[in-house]
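Let's turn to subunit A:
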Amino acid sequence: MSARRGPSLYLARQSYRRRRLIDAARLLPFLGAVLLLLPLLWTPEDTPESATARQALYVFAVWLGLVVAALLLARRLPRGEDGRTDEAG
Partner candidate 1 sequence: MVPFNVLVLACLAYVAFLFLVAFAVERAAAQGRARWLRAPLVYTLSLSVYCTAWTFYGAVGYAARSGLEFATIYLGPTLIFVGWWWILRKLVRIGRAQRVTSIADLISARYGKSNMLGVIVTILALCATTPYIALQLQSIALSFGVFTAGTPAGWTVPDADTTALWVAVGLALFTILFGTRHLDANEQHPGVVTAIAVEAVVKLVALLAVGVFVVWAVAGGPGDIIARIEAAPRPEWAIEPGRWAGLTFLAAVAIICLPRMFQVTVVENVDERHLATASWAFPLYLFLMSLFVMPIAVVGLEVMPEGSNPDLFVLTLPLAFDQGALAMLAFLGGFSAATSMVIIAAIALATMLSNHIVMPLWLALARRRGGGSGDMRHVVLRARRLSIIVMIVLGYIYYSFTGGTAALAAIGLIAFVGVAQFLPALIGGIFWRAATRVGAAAGLGLGFAIWLYALFLPSFGAGVMIPDAVMTQGPFGIGWLRPQALFGVEGMDPLLHALFWSLVFNTSAFLIGSLVSFPTPVERVQGAQFVNVFDMSGGTQGWGRSVGEAEDLLVTAQRVLGAEAAQSFFQQAAADQGKDGFLPDTTPDFIERLERRLAGSVGAATAHAMVAQIVGSSVVTTEDLMAVADETAQIMEYSSQLEAKSEELARTARQLREVNHKLTELSEQKDAFLSQISHELRTPMTSIRAFSEILRDAGGLPAEDQHKYATIIHDETIRLTRLLDDLLDLSVLESGRVRLQAEEDNLSRLIERALGAANSTAPERDFVIHRDPPEEDIALHTDSGRLTQVFINIIANARKYCDAAEPELWIKPRVRDGRVEVDFVDNGTGIPQKQESLIFEKFSRLTDQARAGGAGLGLAICREIMLNLGGDIAYLPGQGGAAFRVSFPREMPAQTPDSDDVEAQEATGAVSAS
Partner candidate 2 sequence: MSKHALLIEDEPNIIEAIRFILSRDGWRVSTHDTGADAAEVIARTDPDIVILDVMLPGRSGYEILDELRADAATRDLPVLMLTAKGQERDRRLAERAGASRFMTKPFSNSEVLAAMREMVGP
């Protein structure tokens, strides 16, 4: 759309966007892994009673966040296209 209004710096804005979306999709599991391993680094034993509840809330929040992020990515990645174009870039 915007490319049509005037000369644009990016000739293939659409496919550029698409490739960055795929990058994001590739990075998401790593982000998730790091976030899920984070509770291991929390200093244990400072308040032993509350640790489990706090950890549970945190883990489920990260979990839901991953679901939402995956949902957004899956909806924005164009359907029906295979990986042929993205590998070229």
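How were these candidates chosen? In short, all candidates are chains of the complex that A comes from, given by their letters.
Here are some notes:
Everything below uses one rule, namely that contacts are C-beta pairs under 8 Å (C-beta built on N, C-alpha and C of every residue); 3 or more make two chains touch, one makes a residue touch a chain; residues count from 1.
Because the structure is a prediction, the values reported are computed rather than measured.
Every option in 1 or 2 belongs to this complex, yet subunit A touches just one of them, candidate 1.
The part of subunit A that touches candidate 1 in the complex is made up of residues 22, 25-26, 28-30, 32-33, 36-37, 39-40, 44, 48-53, 55-57, 59-60, 63-64, 66-71, 73-74, 77, 79-80, 82-84, 87.
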